[in-house]
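Below are the structure tokens for one structure; questions will follow.
Only a single protein chain was left out; the remaining protein chains are all shown in position.
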Amino acid sequence: MKYGIIGYSGRMGQAIEELFAEAGHQLVYKKDEKTTKEIEKPELIIDFSLKEAFAETVAIVKAKEVPLIIGTTGLEAADFAKLKELAAEVAVIQSFNFSIGINILSELIQKVNNYLDQDWDIEISETHHRFKKDKPSGTAIMLSELLDQNPEMHSKRLGSEFGEHEIDFASTGELLTLKHRAYSREAFSKGVLISAQKIINMEPGFYKFSQILK
Amino acid sequence: MKYGIIGYSGRMGQAIEELFAEAGHQLVYKKDEKTTKEIEKPELIIDFSLKEAFAETVAIVKAKEVPLIIGTTGLEAADFAKLKELAAEVAVIQSFNFSIGINILSELIQKVNNYLDQDWDIEISETHHRFKKDKPSGTAIMLSELLDQNPEMHSKRLGSEFGEHEIDFASTGELLTLKHRAYSREAFSKGVLISAQKIINMEPGFYKFSQILK
Amino acid sequence: MKYGIIGYSGRMGQAIEELFAEAGHQLVYKKDEKTTKEIEKPELIIDFSLKEAFAETVAIVKAKEVPLIIGTTGLEAADFAKLKELAAEVAVIQSFNFSIGINILSELIQKVNNYLDQDWDIEISETHHRFKKDKPSGTAIMLSELLDQNPEMHSKRLGSEFGEHEIDFASTGELLTLKHRAYSREAFSKGVLISAQKIINMEPGFYKFSQILK
Partner (left out) sequence: MKYGIIGYSGRMGQAIEELFAEAGHQLVYKKDEKTTKEIEKPELIIDFSLKEAFAETVAIVKAKEVPLIIGTTGLEAADFAKLKELAAEVAVIQSFNFSIGINILSELIQKVNNYLDQDWDIEISETHHRFKKDKPSGTAIMLSELLDQNPEMHSKRLGSEFGEHEIDFASTGELLTLKHRAYSREAFSKGVLISAQKIINMEPGFYKFSQILK
């Protein structure tokens, strides 16, 4: 397929370009804060840029009338309203986390949550590299919000760990542990690739990445 | 409630008696290979005895017309046919593993299995105490049969580990690990207690423990 | 051997009695808060009682002139002074933790500590059953004091976990993890048994359990 990236010089943009190239796809439109380069009209646009560029992204997608995959962080209610408006015209897939594993983990946590009564202890742990300042991670908070209980959170900051999340459920008889580790940014770019393969045949509409996975 | 145990002098029988006593239930009928003691007619019967005693267990339950919870191992197709016949008259809950966690784990594995394509590596590991001879454990085999793939199996025999099962799913981007550890036989007796609390109000019929959990 | 226990009705006393019986040793003297029973003069005395009983323990050992193994918690500087005085006459082995594994772990941590410069991140985690109130555990504090750095501590309270301690050392290139899990009180009673087997042939003197292990 022929695709475009907004925010192509960022880390996610680079990871997407690498993985898509391996899969034989062609980057025909690329844009970042400073430059725009269009070789050909893309069949879809992938946006991993900044919240500040959001209005421009929407305008570009509207003008080109192509589907949008958007993973830009920090979007708020007003932005989602605009995305849904755009989704009347083109297919839009949005997520703050395109990891397949984290999305499956979220499903699993909800399933376990439905089984358990109050007699289970639940704790969440996450480990990230030493340079990550925020504790707990956004993903850990997102996972905790899937639970009826309010679990204790633990944050380790160790070496170069790319990102590990663990959730423990324990009764007095047993312990169930669900754990996810991202090896690299490829954990996310793979989810974008899956989304891209599907979005080119999808009807206009607003979709979460978790819906695409099913 | 007033309940009975067939196989009450076995390890599971003892664990059930202990947990049920804590929960305020009264053991009014108990039977093992050598002795039978009936203080009062039980409201339900729990069988954790041996395959050899199966015909007698069915006869007793039929005579008393009370529900049956059965965890005896080694039952075969013919035995299940008899259980289902019995289930026309009384409620019957059967499982080879009454651990809540293992049953939830089975559900989770099936869910993950549905998400994954062939590009995921899957391996199963189990750890048990040094005295466990069979490798891999029956539970590990049961878990492996839930998967489309045929995963590699690893068996560790270490110290006094009561029982740990782990399943790893990995793509080139990420790793998802589901892990269960039983602390003690209470992992199983708790599932029996939950079954007992429900079975006294259930219609005749044959139920797997996993259906009770939902 | 013929041995005695002070504090024999406590949990550690019971665990010691069980393990020593399996090893063919004979409990000939037992004492707790309420009763004293002496069948024969013991060859050594094991004390797992309370700090409150310490003065009496010392008096008994002095009178009987037999070696002492003492694991009573809460002993302070003045108590140690008395133990060392007693050690002029009989062999005394003292420890707050008779687990072989925890003592080896302590040695390993000191060894790793000597190798590392300030560019390593160190974190300590411990997991215990839901009923353990104090955080972090005494053992976790003891382990942290072996390090030049002041590591971050994490305490999980989950189900029936008997006791798990983990220490992570990470640079930007790699992660080294040392982990200990006690399966049961046998982790401690085994260390007492090893001490008992050695103490009957030892010269008077004050010994830490870690010295006995070497």
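By letter and in written order, the chains are A, B and C; residue numbering begins at 1 in each of them.
As a working rule, a contact is a pair of C-beta atoms (placed from the backbone, for glycine too) under 8 Å apart; a residue touches a chain by one contact, two chains touch by 3 or more.
Worth saying up front: this structure is predicted, and the values here are computed from it rather than measured.
Engineer: Which residue from C:Glu85, C:Glu107, C:Asp134 or C:Asp148 sits in contact with the chain not drawn here?
Structural biologist: Of the candidates C:Glu85, C:Glu107, C:Asp134 or C:Asp148, C:Glu107 is in touch with the missing chain.
Engineer: For the full complex, which residue in C:Lys2, C:Lys82, C:Arg130 or C:Arg181 touches the chain that was left out?
Structural biologist: C:Arg181
Engineer: Among C:Ser99, C:Ser160 or C:Ser195, which residue is in touch with the absent chain?
Structural biologist: C:Ser99
Engineer: Any idea which of A:Gln26, A:Gln110, A:Ser184 or A:Gln197 touches the chain not displayed?
Structural biologist: Answer from the full complex: A:Ser184 touches the omitted chain.
Engineer: For the chain not shown, which residue from B:Ala170, B:Ile200 or B:Leu213 touches it across the whole complex?
Structural biologist: Only one listed residue reaches the unshown chain, and that is B:Ala170.
Engineer: Residue by residue, what part of chain A touches the chain that was omitted?
Structural biologist: Where chain A meets the chain not shown: residues 159-161, 183-184, 186.
Engineer: Just checking the interface: what residues of chain B touch the absent partner chain?
Structural biologist: Listed in rising order, the touching residues are 121, 123, 125, 129-130, 152, 154, 156-161, 168, 170-175.
Engineer: Would you write out the residues of chain C that touch the absent chain, in ascending order?
Structural biologist: Contacting residues on chain C, toward the hidden partner: 99-102, 104-105, 107-108, 111-112, 115, 169, 171-184, 186-190, 213-214.
Keep in mind that, in the parts below, only the chains that are shown with their structure count from here on.
Engineer: Is it true that over half of the residue numbers where chain A touches chain B are used by both copies, so same, or is it different?
Structural biologist: Same residues, largely: of all residue numbers at this interface, over half are found in both copies.
Engineer: List the centre-to-centre spacing of chain A and chain C in whole Å, with centres computed as mean CA coordinates.
Structural biologist: Distance between chain centres: 49 Å.
Engineer: With chain centres defined as C-alpha means, what is the inter-centre distance between chain B and chain C in Å?
Structural biologist: About 38 Å, centre to centre.
Engineer: Express in whole angstrom the distance between the two chain centres, defined as the mean CA positions of chain A and chain B.
Structural biologist: Chain A and chain B have C-alpha centres separated by 39 Å.
Engineer: So which bits of chain B are touching at least two other chains?
Structural biologist: Chain B, residues with two or more chain partners: 183-184, 186.
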